[in-house]
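And now, chain A:
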Amino acid sequence: MSDGPPSIWEWIGRNWDTGRADSIRNLLTDHLTMSLVPIVLSLVLALPLGLACARWRWLYQPTSGLMNVIYALPSLPVFMLLISVTGLSQTTVIIPLTFYGMAVLIPAVVDGLRSVPDHVRQSAVAMGFTPLRRLLRVELPIAVPVVLAGLRVVAVSSISLVSVGALIGQGGLGGLFTRAYQNPFMPPVIVGIVLIVALALVADALIVLAQRLLTPWVRARKGMAS
Partner candidate 1 sequence: MRRSWHGGRGPATSERSRVITFDAVTKRYPDGTVAVDSLSLEAPTGEITVLVGPSGCGKTTSLRMINRMIDASEGRILLDGKPVQGIDPPTLRRGIGYVIQQAGLFPHRKIVDNVATVPYLLGWDRKKARSRAMELLERVGLDPALAGRYPFQLSGGQQQRVGVARALAADPPVLLMDEPFSAVDPIVRTSLQEELLRLQSELRKTIVFVTHDIDEAIKLGDRVAVLRVGGRLAQVADPRTLLTEPADDFVREFLGHDRGIRRLQFVPTDGLRLRTDLTVEEGAERGAAEPWLLVVDGDGRPLGWASGARPGELERYGTFVHGRDSMRAALDAALLSPSGCAVAVDEGGRVVGVATRESLDQALAEAADV
Partner candidate 2 sequence: MSWLTSFFSWLGEFFGTAANWSGPGGIPMRLLEHLEFSALALALAVVIAVPVGLLIGHTGRGEVIVVVSANLARALPTLGLLVMFVLLLGTASIWPVIIPLVLLSVPPILVNTYEGIRGVDPELRDAAYGMGLRGGQVLTRALVPVALPLILLGCRLSAIQVVATTTVAAYTGLGGLGRYVIDGFATKDYASVVGGSVLIVLFALVVQILFALAQRVAVSPGVSQRQRIR
């Protein structure tokens, strides 16, 4: 660094693919893994649990209470406590993020299913849908917008939350922040923030796109109204 501080672009170029574990490219890959796994996993787990809560109403109160408590737990101490079980691995970050995701998605699934108007459900019954068919063909599709709205929240916050993992050495792009702090230097911070926000925006846009494809009627209705 004798010839003055390098520009951000120079710094990116030099650190993009160094072959070491902390190259930007590797950090990006780690970041994607540690955020995508919880996003997908929390959705996969929340669907059956949410369905169960909608089906057996007594289950909802305790479940949502538990989810509220989980949601309130700060991530860093939870990571720290998990270290003694799962070690300094990606799993230590993935598990809590999955639970945070479920804390948002289970209520979303229940709300979504409850948003199915009663007359719609009744007429599906009257037309002779079996309960399973009714669920798959009528109730879940109507619940999709609410669930996906929840998934957008989960995706964006998981992507940004992964970076806290850097404090236990598993933070994906968050590693850029600790590196910048230890060796006071701004470019890595900027690059980290920009990349994380960009990832979040892309994930958000993909879910919006998925929603348009899955529920074409929502947009058609809005178009008619305007």
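In this text, a contact is a pair of C-beta atoms (placed from the backbone, for glycine too) under 8 Å apart; a residue touches a chain by one contact, two chains touch by 3 or more; residues count from 1.
In picking the candidates, the idea was that all candidates are chains of the complex that A comes from, given by their letters.
All values derive from a computational prediction rather than experimental measurement.
Every option in 1 or 2 comes from this complex, but the candidate touching chain A is 2. Contact residues on chain A toward candidate 2 in their complex (touch as defined above): 68-69, 71-78, 80-81, 83-85, 107, 153, 156-157, 159-161, 163-164, 166-168, 171, 173-174, 176-178, 180-181, 184-186, 189-190, 192-193, 196-197, 200-201, 204.
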